[in-house]
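Certain chains of the assembly are absent from this excerpt, and the rest are unmoved.
All chains are identified by letter, namely A, B and C, in their written order; residue positions are counted from 1 within each chain.
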């Protein structure tokens, strides 16, 4: 008996219907290389086929948006000719396969999106989700990912200015590594990825093309290509930050000298994607000769060359007159370059190898004709049960005891174990370094500043995707506001489970709704994002994990922006914002002390969000210390102030319950004066001094003990106990 | 008895080797024009007390599987040394 | 007066050094590693970064850059020459300073402020400081762990310029961030005009960045370019 051969398109993950669309577009059956290209370009990852319809919900028509979603990165106007480019991406699956290289190549990829726009990348952030650290394998993955980010980011010369992290069981087999990057540029440096000019040349810059990459792999190994090639195809890509650094400098020089018409980075589906996009975006075509591509291995098939996802490559479109200059710039920066194609009137992307035609498809069809799905969604059954599990919070809790436990949580304790491994000072722009709410950068030569905070809240979002997602927008806004920067633009990374599960699709749609609503309330444009579906292992979907990166902007920047180390003896402690509303669903108290996950997060009011955030921005110009209240509530926020400033405080009239309540949109101010200049509700809750965190009747904890616990929460778990692997890939 | 081994760890073929490539270029720049290939590897020398050579080798194999080599990217070979 | 700031492929602190020198009132010029001419340079800085990706060994490949001959010649003529972080590593590989570097104890990259104590003031970098002065300077390296096979000679000849210390200036293991031999953070050549420093003085050049302690060193260096060591 012979098993019937599974059709190629099925093996490539396409449906029969999708295959039929290709046949209609081409008017014939696709060649192997063509089928491989469509399969990758029409994959969920590249085409957003399940999410596109819903992403239309986001708005970005504010006048300061220069480039909205769709390009490699979003771009906003900072005035006086200055622009900022921002973008976020995920590298979840590769990180699980090989944490160091997976995370490292994630950094490389996001940077290319930024300098593709003409911007110099100036900072990175890294939202992370891993399984609990008491599992050795989770420590191995986490340690590897962090050192991969460090190894690549530091060596490529872009500082990492923060991030966030959560640990929960559902991420053990599906960790999340998101990376956000920010670039700064002058308006005249902006370049887009739309080719123009028949006869212009396409030059491939950077790394040699090797057998890296997964996409389209199965068909490339099928009979028509060489048997046994799968063996040679590595399952891991190795990042080369040195190559990327040279590529950045070379590209920036090309832009400076006006030598490129358009440029595009090579990501998924490599040359096939970059050539079709750059041609398609400009309504042009391209003729490509694969014999011209510089290769790492001599014996590659045309399909492999087309689909290779080798890192650190860019495709530039240049006029023939400038070709020699472009090649000279490449030589100067010691990168390889080869002219592989020529722009045609179109509309086809035509590819030759050894004189033979291997591909002839309408360039724009790969990107534009991808199917779109409006997948069924249904409110998942777990919600009713979870909402019924109301958090039980005793009235007479001992705040000292609770705080001891919370400060020992690795997502609450000192995160410097992470960011000490990242260069966060390069370029001398870092005014507020990681370890605060948001990081603040100056733009040299101006009085302007930009702040960024990345935020997520997977468990709260699990309990209410809409409210939870709205809240991360407000939280990130408040995080930048306490540095003096007003929320200005947002990017989002939507990490979800399997979209073919109606419950997951419902989470996704609700979440988008919440994010979009909150952004509208704050008048913040969503200038870009990324969707990562299929984060599912053994039938278990991850917690819905949208992550946002908020860009804040100030001009002028406060002369002395608030800092957490500025509390001094006798200063006054204020609580700003509405009274607590008994918000304990997914709170640190309920999760960690009660070991429960239930209840429904409180709703938020858009008007209140606007007012509180505006108040924080105002106060940032005249207050030594501001700190927003988030995980662990008021108690953890106060403890952080005491620990970082090295001085105690006496808090009065705040009940134990209220100390751990996580009602959003509230922050702490610490001032010299006995009045606080704001129209928002505020009350004096205590005084700085002594060497204890004295909560009156609610309890007490010495600053020394709090400090000790907090400092060891993450580093202690990682120190010496991470025994699974110590090998180091080439880096620093 | 104490037994000693050298574990040699090599990168799986097909993976890119930026260190090797960069060193290759540097050697060419230095005038070593005939160099055709450079690849980086690691060695780990391990000495351990065990009841027999076989028992020791079994342990070193376990170390390689658990800690010393990264099976996703590397292959290893174990050699006893005097 | 011009200070040459050498740029290798992979160098990334060159603009930061230029910024700090500029704040201190000195002119500087970027010089690409393929150049061979340093005529007219009154001082030389090898900035931090990852020259050649730090592949093979940190500083190993950079040492053969065409510019190195000119650097060696000027250094021998007494021109003030400093290497910061990766620049220090390159100077060691080039044999212009003794010693070498291995991975930090703990095998982690460290980006954090450290304290260093001034051990000698006869070098182009420390001439403006006083012995025992404690400076707060950011460290930023994976291979900052200094080793030397002739460490006693280095010590006995007084080449050690800075050591890691705690905020009060005392030197002990807990104040040594990376395991560096004898807590060494900076070393000078016998002639004292070549100095390597592992922490980054240029990252401590303005109060808004957290510290301006690095200016003491950079100003001393600039003064040396105008007025040779006596």
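We adopt the following convention: contacts are C-beta pairs under 8 Å (C-beta built on N, C-alpha and C of every residue); 3 or more make two chains touch, one makes a residue touch a chain.
In this text the structure is predicted, and so the values were computed from the model without any measurement.
Formula of protein chain copies in the complete complex, based on this structure file: A x1, B x2, C x1.
Convention: only the chains that are shown with their structure count from here on.
Between the interfaces A-C and A-B, more contacting C-beta pairs are found at A-C. Per-chain Cα centroids separate chain B from chain C by 34 Å.
Between chain A and chain B the centroid-to-centroid distance comes to 35 Å (mean Cα coordinates, whole Å). In chain B, 18-19, 22 are the positions where the chain touches two or more neighbouring chains simultaneously. Touching two or more other chains at once are residues 52-53, 55 of chain C.
Within the complex, the chain A residues that touch chain C are 147, 150-151, 154-155, 157, 240-243, 245-246, 332-334, 416, 419-428, 430-431, 433, 442, 444, 726, 728, 730-732.
For chain C in complex with chain B, the touching residues are 52-53, 55-56, 61, 64.
Within the complex formed with chain A, the residues of chain C that make contact are 9-10, 12-13, 15-16, 19-20, 32, 49-50, 52-55, 107-112, 138, 140-143, 200, 202-203, 205-206, 208-210.
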